[in-house]
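A single protein chain has been removed from this complex, and every other one stays in its place.
Then we have chain A:
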Amino acid sequence: MTDSKYFTTTKKGEIFELKAELNSDKKEKKKEAVKKVIASMTVGKDVSALFPDVVNCMQTDNLELKKLVYLYLMNYAKSQPDMAIMAVNTFVKDCEDPNPLIRALAVRTMGCIRVDKITEYLCEPLRKCLKDEDPYVRKTAAVCVAKLHDINAQLVEDQGFLDTLKDLISDSNPMVVANAVAALSEIAESHPNSNLLDLNPQSINKLLTALNECTEWGQIFILDCLANYTPRDDRESQSICERVTPRLSHANSAVVLSAVKVLMKFMEMLPKDLDYYGTLLKKLAPPLVTLLSAEPELQYVALRNINLIVQKRPEILKHEMKVFFVKYNDPIYVKLEKLDIMIRLASQANIAQVLAELKEYATEVDVDFVRKAVRAIGRCAIKVEQSAERCVSTLLDLIQTKVNYVVQEAIVVIKDIFRKYPNKYESVIATLCENLDSLDEPEARAAMIWIVGEYAERIDNADELLESFLEGFHDESTQVQLQLLTAIVKLFLKKPTETQELVQQVLSLATQDSDNPDLRDRGYIYWRLLSTDPVAAKEVVLAEKPLISEETDLIEPTLLEELICHIGTLASVYHKPPSAFVEGSRGVMHKRLPARTGSCNILIMSKLNSSLLSPQLGGDIGGSPAMGAGFGAAPTVMPASLNAPVGGGLGDLFDLGGGVGMPMGAYIPPKTVWLPAMKAKGLEISGTFARRAGVIQMELVLTNKAMSVMTDFAIQFNRNSFGLAPAGPLQVLTPLGPNQTIEVSLPLSTVGPVMKMDPLNNLQVAVKNNIDVFYFSCQYPISMLFVEDGKMERQVFLATWKDIPNDNESQFQIQDCHLNSEAASNKLQGSNIFTIAKRTVEGQDMLYMSIKLSNGIWVLAELKVQAGNPNYTISLKCRAPEVSQCVFQCYEAVLKN
C-alpha cells in the first residue's frame, strides 16, 4: 500500500465524499479519509469545512490516527475557534493518560493551538506536565511554556510558569535542562531588561554540567545561552572557556560554532600575556578549518563567520591561507566567500601564493567571481607594498587577454594602485590607453578618464583621448561626466596653451546643457576658479590627494563586536545586526563584547600603544588610568552640565567658574555636522568638543528631521587613541519630536579602552535611538586632552628638551597670524598650553611652552614670533612624535580663532 495516491484525488465533490468517509464506522476507512484530508491540506487546498468531522475522529486509541487529527487541528483551529473547543476535553483527558508518549503529545499539540479559549484550559494540564515524573513529558512541557508565552505572555507570568521553568534548569535530566534553557532564552529575548535567566556562577555551573550530557541540539541551546553571560572576572572567564573547549571536537558544526562564539566573547576578558590566552588562540584554528570540509551550505555559514573572526582576531588563522584556496567545483557562494577571506589573510609572507591563485581564478567562467578575483589582485597590491609590482604585471597580463570585463575591472583597480603609489607605475599607461575603446562600463570609463587627467602631462595625446569621450558627453553616466569635467580641467591647468578650446567646451556642456545639479555646480566652480585666479585653481584642482586606506570593506568595529556576539546565527551570515532583519521586539537588544577587567587594562593598553602611552620619563605606565579616574569622577560635581541642554551663555559661565586665572576661554571649534540626516533615517547630529573646568565634554545637537518621534537615545564610542569614553549616559530625557532640536552635553572620561586610530584624533561613535543604530566618526581637537597641570618646571623643561632625541622634533609653520607674542601666549594658556619662558633674540620672540596630555604624555614647544611677520615657526618635541601633527593643528586653530 502506498500513500502517494492521496495526492492525486482532485475530482469534484471530493469534500462531500470525504465527509462520508470520515463518518464511516470502519476504522480503516476513517484513517484513509484523514490521510486524504492531510494530503489536500499539504498541497494548499482548503479543507477547513471538514473540521467537525475530523475532530470527531480524535477519540481513538489509534496513535497514528490521533497524530493526524492533531496535525489537522493545529492547522485549522485558528480559523474555527468555536469548534476547536470540542477538542479540549480530549486534550485534557490525554494529559492524564498513563502512557507518557500520549501525555507529551497532548501537551505539545495543545500549545500549538492558538485559540484563547483553549489556552485557558491548557494551564492546569501544563502545570501538571511540568512536574511530571517522566522526563519526556517535562521536556515537552518546558517548550510548551514558550509556546504559551508567545500566545499570551501575561498569562504565563500570572500563572507562575516562569518560576517552574527556572526550576527545570536544575532538573536531573539533561534534555529537560536544555529545553528549559531554550524556552527561557526565547522568553527573555522579548523582555530585554528582565533578569529572567538570572545567570550567576551557580547556574552557569549547572549548565556546564548539563552540556556534557545532553544531545547535540541541547548543547547548542546551552552554548548560545552561555554566550549571553558576562563573567565577573578573567579567572571565571578562563574556567568557563576551559570547560567549553572540548565542544570544538563535536561532529555537529553548529555546536562547534556556538562554542567558538562563547570562546571569542570570553577571550576578550583574558589578559593577553596569559599562557592560556595563547593556548586558546591555537585551539581555535583547527576546528574552524575543519568546518570547511562540511557540506557546502555549512561551509558558507562557516566562511561568513570566519570572515568576522579574521577581522576581529587575524592571528587565529594567519597561517591557514591554503585552506581558503578555491576548488574548481565549489559552489559559487563558497568561492566568493573564500576569495574575500584570502584577501584579508594576504600578507607579505604568503603573497606569492595568493597572487598565483588569483591569477588562476581570473580565467574562470563565472563573471562575478572573475571580477572579484581581479579586484582582489588590486587590493593585494595596495595592502602589501612589496607585491605591488607583481600585481601590476599580473593585471597587465590580464588586460592582454582582452576579455572585456576583465580589462574593465583591471583598469578600475589600477586606478587605485596609482592613487596609493603615485609616480611609480605610470609606464603602464600606454597599455591602458590601447583598451580605451572596449570600455563600456561607467566605472571603468571613469577610472580611465581619471588616469588620463591625472597624468595628462605624460600622455602626449591626452587631449585627443579626452576629446573622444566628450563627443557623447550627454549619453555618459554622471560618474563619467563628473570625472571627464575634472580631467579636462586638470589637463588645461597642465597644458594651458593647447587645450583652451576643449576646456571651454566641457564647461559649457556641464553648465549650460546639463540638468544635473552636481555637474552644473562643479562646472561653475571650476569656471569661476579658472577665470578669477588660475594659481589658486591649480592649488585646488591639482592638490595632493590623501592616501587611500589599505583595508577596504572592513566591517565597522562596533558592528563587528556585535556580530561576534552573534556567531553562528543569521546575523553573522548576513553581516547585519538582528534589528535589521528581525521584526518586533526580538533581537533589538544590541549585544556587546565584555570589557576587560581593570587589572589587565593597563597591560593591554601598554601593548597596544606603548609609544603613545609611556610618559616622558621612563615607563611609569600606571599613571594614566589613575589620572583618567580623576576625570571620570569630575562630572558628579557638575550635575548641571549633564542634564540641561547647554546654551552658549551657560557655557561661558562654566568657563568663568573653572578658568580662574585663565585670561581667555579654551578654544572650542565650531560645531560641524557629523551625521547628516540622510544617513541616519532623519536624525541629524552635529557637535563639537570642549574642555570646561577640567572636564572634556562632547557637545551634541540632535535634530529630528524625520516624521516620527525619536526616543531611547544612547551613545557608545569605539576604542580610540586616548581612551575617550562617555562618563555617563546620553541624557535625552524627553522624546524628540519631528523638527525638534536638542542640545546635549556629554561628559567624557579618558579611562576607556585604548586603540591607536588613524588619524590619531579620530573617534568612531555609535548613536542608537528607537529606530536604529547609526555610526559616524569625528575628529576631536587634541587640545581637549591638555590638562590643567601641564606647566612644567623650567629646569625639568630644559632637561627634558635635551633628553628627547632630535629625531622626535618636528617643525611647522603657522601662517597669517597677527597676534603679538603676549597675546598668543595668553590665548594658548586658555587651552592649557603653558608658556614657561620667553627670550628675545634679534627682534624675535622665542616662547617655550609645555603641554601635558591626559595620558601623561608631555609635549614641549618652541614658538618663534617675529614682530611684523605674520608667519610663526613652531618646533615640537615629544617622546611620542605621532602626536605632534595633531598638536600643531591645535596651535593653528587656537591662534587663529
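The rule is short, and it goes like this: a contact is a pair of C-beta atoms (placed from the backbone, for glycine too) under 8 Å apart; a residue touches a chain by one contact, two chains touch by 3 or more; residues count from 1.
The rule is short, and it goes like this: contacts and distances are computed from a predicted model.
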(request) Given the choices "MHD domain-containing protein", "Vacuolar protein sorting-associated protein 33A", "Translation initiation factor eIF2B subunit delta" or "Isocitrate dehydrogenase [NAD] subunit, mitochondrial", state the protein name listed in UniProt for the chain not shown. (result) "MHD domain-containing protein"
(request) Return the single residue from A:W217, A:Y421, A:F774 or A:W801 that touches the missing chain. (result) A:W217
(request) Among A:P52, A:G160 or A:P246, choose the residue that contacts the chain missing from this document, as touch is defined above. (result) A:P246
(request) Quick one: say which of A:L570, A:A677, A:L798 or A:A893 touches the chain that got left out. (result) A:L570
(request) Determine and list the chain A residues touching the chain excluded from the picture. (result) 2-4, 6-7, 35, 38-39, 42-44, 61-65, 67-68, 70-71, 75, 98-102, 104-105, 108, 111-112, 114, 134-137, 139-140, 143-144, 146-147, 150, 173-176, 179, 182, 186, 212-217, 220-221, 224, 243, 245-247, 249-254, 256-258, 286-287, 289-290, 293, 295-298, 300-302, 322-323, 325, 327-329, 331-333, 353, 356-357, 360, 363-365, 401-404, 566, 568-574, 578, 581-583, 586-587
